[in-house]
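Selected chains only, in their assembly positions.
Here the chain labels run A, B and C in written order, and each chain numbers its own residues starting at 1.
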Amino acid sequence: GTSKTTGGSSDDKTLKVVTDAAYAPFEYLDKGKVVGFDVDFMNAVAKEAGLKIKIENVGWDPLFVELDKKTADIGMSAITINDERKQSYDFTRPYFLSTNKILVPKDSDIKSGADLKNNKTIAVQNATTGQEAVEGLLGKNNEKIKKFENNNLAIQEMKSGGADAVVADNTVIEQYVLNNPKDNFVVIEDSTAFAQEFYGLMLPKGSKLKADLDKAINTLMENGEYAKIYKKWFKVDPDLSKLPKE
Amino acid sequence: MIKVEKLKKSFGSNEVLKDINVTVKPQEVVVVIGPSGSGKSTFLRCLNMLESITGGHVYIEGIDLTDKKTDINKVRIEVGMVFQQFNLFPHKTVIENIMLAPMKVRNVPAEKAKAKGLELLRKVGLEDKAEAYPDSLSGGQKQRVAIARALAMEPKIMLFDEPTSALDPEMVGEVLEVMKQLAKEGMTMVVVTHEMGFAKEVGDRVIFMDGGVVVEENVPKELFENPKEDRTKSFLSKVL
Amino acid sequence: MDIRWDILAEYAPFFLKGTLLTIGLSIASILIGTILGLFIGLGKLMRNKLLALPFSVYVTCFRGTPLLVQILLIHFAVVPLFLGETNAIAAAIVTLSLNAAAYIAEIFRAGIQSIDRGQMEAARSLGMNHVQAMRHVILPQAVKRMIPPLGNEFVVLIKESSLASIVAAPELMYWGKAMQGQYFRVWEPYVTAAIIYLVLTLSLSFLLTRLERRLATE
C-alpha cells in the first residue's frame, strides 16, 4: 500500500517514491522495470536509513502533483534543485552534479553554446532545465526551440534531421553517445553558457524525512558506496568535491 | 357516437381544418373523400387526438376530447385506427402485434389475448400467419393484420386512413372485403378512401372535403350522381 | 531496410501486455460510455428545452474539443481533484468514457428518431401511453439500429485509447514509444503498433458485420 501521510518515518511503513522513468540512465524502463542510477542510489539510501520504499513510475507532471497532495513521500527523478521549486518543496542535500550539455552530429559547426544562436534549431524536452538553459540563450519561446514530451523524441528529431542540436543533462546525452556510437554524435560542454545544476531528492514541504535522508546520503558518500554506484552507471569516478553539502 | 363541432386545426400559421361539423351515428359508415391536402387525414387524426385540436369540440360517446380532464388513453381504447402505411411492429410476430396492446393496456392475460388474437386472425383470413413476422407478408396481408390488431382492443369506432392506397391493385380487394364484413357486423366506421366502389356499396354517407371544409355531404348515390357543388363535380370528374 | 528482429522479439511481451491494456481500456470505456450515453441521449430528447440544455452543452463540449486536451485536463487536473493523485489508467478510462458518451448520446438520439413516426402513432392509437410505447415498440427497434454505429464507436475507441500513452498509461502505444526511446528506431515500434491496431480494429469490424447479419436475418 501507499502512504497517505508524510513525515512519520515509522519503520514498518512503506514509503512511496515517485519517478518519471523516461530519463536514462537515471531512471528508465528496461523491459518494464524501472532501473537506473537513481534507483540504485535510492535503494542504497533507503537501506542506510532503514526505510522501506516502493518506486512507482507516474510520469513527470504527476510527480509534482503527488508531492503537492502529499500522496507520495519522495520524488526521485533527476530533479534539479532551484529556488522556484524550493518555494513549494523541500530537497535533500544535493546528490548529483549535472551540467546541461549539447549533443550534435560529429561534423556540426556548433562548438559552443554561443554557436546555438547562429540560426540553429535545438530540440529539448519540455519543462526541463535543458529547455530553460536554451531559452536563457535564445530567449523564451524562441521559434528555433522545439519542445518534445521527452528527450527520446528530441534526440530522434535530431537523428531524423529536424534539429541541429539537443540540449539536455550531460548524463543523458553522454549515455546516449556511449550506447549509440554508430550515430556519430558528440557531446559539447560549455560551462560558461550553462550553469551547473544539482539534483536532489524532492520532498513535500515540511517533510520529516529530510534529516534521515541527508544523514544516509552523507554516509554513502563517505563510505564509498556512492562512488561504487556512480562508477557502475557512468564508468568514471565522481568528483565529490564539487558537490556542496547543502 | 361521434360529434364534431366547429373543429379547427392549424399547423403553425397554416389553418388546415376550418370549422368542421360532422356527426356520426352508431353503426354508421361514413366515407370521406377529397383532393390531396384537403385535410382528410388531419380530420381523422383529430378524432383520436393524434393531432392536438386547435379549436372547437370533438365528442366521442359523449366525452369531450378537448376537455383537459379527459384521459386520452381511455378514449383511444374505444377508437381503433388503421393507417395507410400499416405501421405493424416489425420486431414482433403477427400474433404478438395483436396481443401487445390488450396485454399492456387492458391487462388481459396472455392466453386470453392469444385466443382472441387467433380468432381475429381467422376473421381476416390469416390464421396460418400467426407466427410470421410482418416483413414476410404481402401488403394486403399486412393491412389485414393491422385491422385485426385494432379490433383486438374491441373498439366501438374504427377509423381508416386510405387503407388500400399503398397496396398493389390485386390486393385491394381482400382488404376491402374485410372492411365490408366489419360494416355488415355493425361497426361504426369513418373511412378516408379513393375507392369509389367501396363508398357506393358500403357507405351510409359520403363527405366531400376540400380546403379544410366539408363542401358537401350526402348518401353516396346522390353525391356521386347529383353533386351540387362545382368543386365536387370537378373532383368527381377526375377520379370516377 | 534492415529490420531488427531481435529488439522486436525482446519487446514482444510488452506489446502483448500493452495490447491487453488497450483492449481493456476500450471495453471499459465502451461499457461506461454506453450507459452514460443513454442517459445523456434521453436527456437531450427531453421536451423541456431548459432541462435538455445541460445535456446539449455536455455533448457540444466533448465533441468540440480535441481528445488530447480532454485527456491532459482530466489526467492532471480532474482525477487529482478526486483521487488526490494522478492515475493514468483511471484518467484514460474516464476521458474515453466521457468522450464516447457524447457520441453515443447522439447515436442513441438518432436511433430513436430514425424509427418511423407511424410506429409511435400506431402504439398510441392502440391506447398505450408514451412510456409503454417507448418501452415495447420504439426502444427495441432503436437499439437494433444502434448496433452498427455503436460498433463503429468501439473501433474509434480502440484507436483513440492510444492517446493514453501521453499520460503514460502502459498501453500498446506506450510500449511502442518506449521501444523507440530505448533503441532510437522508428519503423519497428510504430509499424508493429500500427499492425496490431489494424488487427484489433479489423477483427472487431468483422465481428460486427457478422453480428449485424445475424440480427438482420432474425
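Here, a contact is a pair of C-beta atoms (placed from the backbone, for glycine too) under 8 Å apart; a residue touches a chain by one contact, two chains touch by 3 or more.
On a predicted model such as this, the values are computed, not experimentally measured, just so you know.
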Query raised in the report: If every kind of chain is shown just once, what is the true count of each in the whole complex?
Result: A x1, B x2, C x2
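Throughout what follows, only the chains that are shown with their structure count from here on.
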Report summary line: Any chain touching chain B and chain C at once appears in the list none
Report summary line: argmin over chains of |mean CA - global mean CA| returns C
Query - chain B and chain C, separation of their C-alpha mean positions in angstrom - result: 46
Query raised in the report: Distance from the CA centroid of chain A to that of chain C, rounded to the nearest Å?
Result: 37
Report task. Please set out, as single numbers or ranges, the residues of chain C touching at least two other chains. Result -> none
Report task. Using the touch definition up top, name the residues of chain A that touch chain C in the complex. Result -> 4, 20, 22, 24, 28-32, 57-59, 61-62, 65-66, 69, 71-72, 149-150, 152-153, 155-156, 159-160, 180, 183
Query raised in the report: Which residues, counting only chain C, touch chain A once they are in their complex?
Result: 10-11, 13-14, 17, 75-76, 80, 84-86, 88, 166-168, 170, 177-178, 180-182, 184, 186
Report summary line: Seen from chain C, its contact residues with chain B in the complex are 116, 118-119, 121-129, 132, 136-137, 140-141, 144
